[in-house]
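Encoded as structure tokens, the structure appears first; notes follow it.
One protein chain omitted, others in place.
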Amino acid sequence: MASTTTKTQTDTLVQVTNLKTYFYTEDGVVPALDGVDFHLNKGETLAIVGESGSGKSVTSLSLMRLIPSPPGKITAGDIVFNGESLLSKSEKEMRALRGNKISMIFQEPMTSLNPVFRVGDQIEESIMLHQQMDRKQARAEVIRLFQLVGISEPERRVRTYPHELSGGMRQRVMIAMALACNPQLLIADEPTTALDVTIQNQILQLMKDLKEKMNTSIVLVTHDLGVVAEMADRVVVMYAGQIVEQNDVFSIFENPKHPYTEGLLRSMPGNQPRTGNLYAIEGVVPNPLHFPNGCRFAPRCEYAKALCHSSMPETINYSDEEAVRCWKYTEAWEELA
Amino acid sequence: AGQVRKGFDPSRVGGKVILTSFADAVSLTPLTTSDSASNDIQGMIFESLTDLDINGQPIPGLAEKWTYDAATLTYTFFLRKGVTFHDGKPFTSADVKFTYDMYMHKDSVNSYKSSFESISSITVVNSHTIKFKLNKKDAFFLVQGANDGGILPKHQFPKGIEDYNNNNKIHRSPIGTGPFKFKQWKADERIVVVANKSYWAGRPYLDEVITRILPDSNVETINLLKGSVDVVEALNPNQVSQVAKDGDLKTMVYDQGGFHYVGFNNLNPIFADAKVRQALAYGLDRQSIVSKILLGKAYQASGPLHPKIPQNNPSVKPYEFDVERAKKLLDEAGWKVGSDGIREKNGKKFEIEVAYNAGNVIREKVSQLAQQNWKKLGVKVTPRKYEWSIYLDRLYKGQHDAYILGWVGYDGNVEHTGFFHSKEARDSEGKGGNNTSRVNDPYVDKILESYTVETNAQKRFKLYQDLHKHLADKQNVIYTYHPKLTAGLDENLANVKPSLSDFFWNLEDWYWKKGVGGR
Amino acid sequence: MNTNAQLTKPQSHSSPNEAEILVSVRDVKKHFPIRGGLFDRVQGYVKAVDGVSFDIRKGETFGLVGESGCGKSTIGRAILRLHEATSGTVEFNGQDLYQLSDSKLRTMRREMQLIFQDPFSSLNPRLSVGETIERVLKIHHMGDRSAREKRVQELLELVGMSPYHIRRYPHEFSGGQRQRIGIARALALNPKFIVLDEPVSALDVSIQSQVVNLLEDLQKQFGLTYLFVSHGLSIVRHISNRVGVMYLGKLVELGEADELFERPKHPYTRALIASNPIPNPRLRGLPKMVLQGDVPSPISPPSGCRFHTRCPLAEARCKQEEPAFIDQGNGHFAACHFPLN
Amino acid sequence: MFVYIVRRTLQAIPLLFIISIISFTLMSFAPGDPADMFTDPESETSEEQMEVIRERLGLDDPVYIRYAKWLKLVILEGNMGFSFEDGRPVTEKIFERIQGTLTLMITATILSFLIAIPIGIFSAIRQYSKLDHLITFYSFLGIAVPTFFLALIAILLFSLKLEWFPPSGMRSDEYFDTFNLLDRLKHLALPALVISFGLIASFSRFMRSSMLDVIKQDFIRTAKAKGLSPFKVIFKHALRNALLPIITLVGLELPNLFAGAFIVEQIFAWPGMGRLSINAIFIRDYQVIMGVTMVTSVLVVMGNLIADILYAAADPRIQYNKS
């Protein structure tokens, strides 16, 4: 079941190394991404989970090179997509990729579509831009995509405005738009958070089907572990701008290493006895302007020791797939014990 | 074309002149309105039985000649033959009769009815002879009754008085006999008249006269400088130098019949005492008004009669600027200097407001000069400007303490009844004549009355010379100055000769030098 | 599993008297008019709540779930008379709220409070935390200045915040902290009853539990009664004694929390539960019941059973006949012609 | 849509009614007697006919009778009375000039838009740049300079010194009988620019803040994620959304626009309703004042209606049946 196939170089679609994205605000520097390493294999779904503000969206926007600048800037590291470094590409070259080889779905289907244009036109625009089709061909393509994402009466629906569609429909439109040019990489930033569970279920099933059909690789950003369990092959757990743990989905759920991952899993109401208090990770996420010197999770960590508060743990890479950033798994820890 | 007037020079023919007017005309049918914009244009299109020379003396107009029978008080006018209206219809005595019927009709809405009061009946003798019988002696009949309104084409007014009063089509496309024919009127833009080529006295030199409506004196001057108008009738004093500097333009200073004054309500207890009025007159520096405010473009006034007319009494001199004398007069009048330096009498302080109309810069300056001057006498003055309609309202109701105003546009036919006669005084509700200063002086009334019936010119002038002296003494209003105006015009425009009362007096003789035909 | 017909959970705090009913909602309807046409006349109604009846017992937590737009918030507000109901009655402690005068109502408001979903828009950004809470006390003339200040401190401590936060402004807090401030504000007047409109939906998973725990502790401590509105099924199941399920302005099922989740009677409830993703990757392959389509418009709801357009079990009868909301045994109510077993 | 327009028009009727009552009442308080305006204390005219004129003007009736008469005329004959000054129907006098005013105002509005929108966009996407600060400064200047002053300076500079444009009027003497577009445009240029000066200042400010709001929106990110060029993102996706609030603004600015146009008409000798009404005010020509007031109000109401229709056309979310 686990994706343990031996990995060759060509299997890797995206390789992110030591990525640092900082925001230079009036109040100070926000290290939204502070040395992030992960990779994504072809045909794989990678879930990024983490607390609000941990840098999930910044990661996805960095992959698109859509960090608002100013104040944001990618200050270090590299993103290699299909063997090419995205960071050394010109803006024009990036534009050729966006919406074409790499596309993105956003959290808010309500506000992510331009309210004053018909939904069909908004997709056509993308198709005509990247695939040298004329308007008529593009329209046919849009209708095909609408059928693909399960929108009934596509001929009529292409002429509607976003506000005339329900949330679920709009998210389908967003997906159709993202799939328009057969992207190799689909980034979905909380695609279902704003939706009802019933609709979320429909959308998740749809994404799964499409992935099978089109063999797209997906980066799925979410904070819902249920969605992760449903969709992901591998999971990256982020906390305060850093990756604290990554592993295949089964290991993450069954054998979480990092105390934060563990806490997250234990906090899920469905995962605990229905009596007594819920398990809770106490405390709040640190202010990104003043991250603690040591492990950023230390102030909330049950296991934290003096060491954790004083210095930052290195990432321990067990394999290509598995990594954790915690003192608990170091020799130093054992010495303390 | 008809005959040719004396001295007509065909080489001068041609070209157009662009004039300006602050306001649009209201109606082009004579006497239906009293605004100067309308009057000026009417003057180009219509003619009366008599015309006036540059001194205001009656000369033949549509009447070739006339006789007067003193016994029956009857004028007989012999009309010019062969004259046609601009639409080609002949002019006859029927038109004259019709015209006067209109002017004198009881429902006629015109502001000049008093000019015709002395007419008792009009009889058509034949197609070109007409008799006017008067009901009293009228020294001014030839220059008022026979001159004050153009002759209308009867055939244009099928509904008679109703057309005269209300027919806008007629009001806006007039037909007369005059040197210019009406061509076009675009509201708030311009009014165009063109030469009447078959004018009985020979066509005017100019082909076309355009009056552009430019509502602001800065704009007027700019257009003159720019060459988009040819003549500005009266430049603002401080804009004269600007125009003078321009090589393509010339300026022309000319006299305007009239006088300016600081008025009072003579019924106001403060001003009822002649000594007070005299004191204020002595205390006002007229010399400065003329030299500094008007930059020399005026005559100091000694009374209401312009120095260029025979009624003026040259022996009457303007009041000196004499502060000591003024103070003495005030002391005599019982106004004693109070502790704060302001005079008072019977516990009442000598504090007055000097009103003027908003937008009139010269009057604003005069009011401020008066404030400064009279302060030295112990009189506290508050200058105060009013929007025109409010200014008038208060003026008519006698609510201003003192006000600054003028009385302009007269010539040798001046007649001051309206201004000084007690029967013309306004009542407290503001009804009545133009005697807004409420002068009530039996001596003045008597002179004014004799003057209108005295047909001997020399005796008549003498009456006003006496009046001049009397008024100067009384200072019912403080006479400040007689105006001179400065016109700005194109260097090449020739023969512009304003009379005391009419800038366009000889418009038909204006011409372009060297045949330039305008710029 | 808890299968007996006990009305409250065994672990329940204080001991709520089964019979004692705090809030009684009877056939409440709330129709929002839609205006239009030439004379701006009412052209139709959004039937946000269309005849809902239930009781909330003293000391219990009544959960309300359902898809977005089904009328959960509207009923919550109608109970507090923040919306005037179109018809029906709401009794609070035996008093008909809709008969109260404005001033009486304002006094009554001490007894019942509201906590909002959005921690960002529910606090006045111009007032400091202290001012926000103190205002509530001031309106009801509770104590003098120093007494009020003391109380504010108490309240902040009660919700787990430091007194030095008093002078801070809402924007300086995280979502969880703001929600605590909102709770403190609601508690300031010692209410008996609180409507919680999705109080944790906007919070991170790790923070959600903190707030839920706090709510439970406070309930225990003060004997509070909650109406807990949410679409997070697991949370509702955890916190509620009884749960009502709404669909298109109607209550379709009501019962003991565990009973309802274990043995849903209404197909809609079952679909809702099935849609909830299970946080276990090993179970992902299992066939799911996917509810097709969207919720129909509340302006012209479907005839008969409102769910029939999406119901996998619907039959002809469902289209014509509206099912009654009846007890299917043990106080487990459902409105379905073909209840599940 | 049709229903919407009809409804809005019907709604305007009571509004116009209120305006007419307010205006009429206020006017009856105005000092100064219109009959007096037909006399001139500065030259030799007699005023014995004043009573005749007063009667003709109907000034002896009480206010409410005059109002009733006026209203009757308006409703029954669609005529707004007769000018005191020359006895012509007010409608006719207004009709002669309305085209001038509208031409000026519409041109000025369009001109302002054409200039203000790019400026606003630019200062939004280059927020806090030097140019942005410069534009901010300009917009304060636009508020601080009185129209009459600006007009005079403009005439001196562009007409007298540079000789680019004629200083006054609506057309040259040559083109009174034939229409010459170029000549008209030349005459239109200065007055329109002067009116625009202030408008550009405020429109660009609003455009800037509206644009700043829009470019933060999610759908802009979506557009970028599609790979669209920045030009398309701004001018296709952002612009139309940013324009929406500006459309309403124009409707609200209309009354001020009229006021500004009136002053400009005076200085540029532009034949329009402004001069008509200023003259009417000075001579207390009540019927004309009423007429101009009503026509301006109708234009304002219509302008707002058009703004709303445009808004609805530009924003598909607006439904006509929602008020």
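When the chains are written out, they are named A, B, C and D in that same order, and each has its own residue count from 1.
In this text, a residue touches a chain if its C-beta (ideal position, glycine included) is under 8 Å from a C-beta of that chain, and two chains touch if they have at least 3 such contacts.
Keep in mind that, in the parts below, contacts and distances are computed from a predicted model.
Enquirer: Name the chain not shown, per its UniProt record: "Dihydroorotate dehydrogenase", "Heme exporter protein D", "Peptide ABC transporter permease" or "Multisubunit sodium/proton antiporter MrpD subunit"?
Expert: Options "Dihydroorotate dehydrogenase", "Heme exporter protein D", "Peptide ABC transporter permease" or "Multisubunit sodium/proton antiporter MrpD subunit" narrow down to "Peptide ABC transporter permease" for the missing chain.
Enquirer: Based on the whole complex, identify which of B:55, B:127, B:372 or B:428 touches the chain you can't see.
Expert: B:372
Enquirer: Which of C:99, C:121, C:190 or C:300 sits in contact with the chain that's absent?
Expert: Hidden-chain contact among the options goes to C:121.
Enquirer: Residues on chain D that touch the omitted chain in the whole complex?
Expert: For chain D, the residues touching the absent chain are 14-15, 18-19, 22-23, 26-27, 29-31, 137, 140-141, 143-146, 148-149, 152-153, 156, 252, 255, 258-259, 262, 277-278, 281, 289, 292-293, 296-297, 300-301.
Enquirer: Considering the whole complex, not just the chains shown, which residues of chain B touch the missing one?
Expert: Those residues of chain B that touch the unshown chain are 218, 221-222, 236, 238-239, 241-242, 288, 292-293, 357-359, 361, 364-365, 368-369, 371-372, 382-387, 390-391.
Enquirer: Mind pulling the chain C residues that touch the left-out chain?
Expert: With respect to the unshown chain, the touching residues of chain C are 77, 80, 82, 105-107, 109-110, 113-114, 116, 118, 121-128, 135-136, 139-140, 167, 169, 171, 182, 185, 188-189.
The definition used in the following text is that only the chains that are shown with their structure count from here on.
Enquirer: Could you compare the number of C-beta pairs in contact for A-D with that for B-D and name the larger?
Expert: Ranking A-D and B-D by C-beta contacts puts B-D first.
Enquirer: List the centre-to-centre spacing of chain A and chain D in whole Å, with centres computed as mean CA coordinates.
Expert: Measuring from centre to centre gives 54 Å for this pair.
Enquirer: Whole-Å distance, chain B centre to chain D centre, using C-alpha means?
Expert: The computed centroid separation for chain B versus chain D comes out at 39 Å.
Enquirer: Could you tell me the distance, in whole angstrom, between the mean C-alpha positions of chain A and chain C?
Expert: So the centre of chain A lies 32 Å away from the centre of chain C.
Enquirer: Hey, which residues of chain A end up touching chain D in the complex?
Expert: Its residues touching chain D are 64, 66, 94-100, 103-104, 106, 108, 111-117, 125-126, 129-130, 161, 163-164, 174, 177.
Enquirer: Residues of chain A touching chain C in their complex?
Expert: Going by the criterion above, the answer is residues 51-52, 166-169, 196-202, 204-205, 223-232, 249-250, 253, 263-265, 267-271, 274-282, 284-285.
Enquirer: What residues of chain D sit close enough to touch chain B in their complex?
Expert: Residue list for chain D touching chain B: 31-33, 36-50, 52-53, 56, 85-88, 92-93, 96-97, 100, 152, 155-156, 159-160, 163, 166-171, 173, 176, 266-269, 271-272, 275-276, 279, 282-284.
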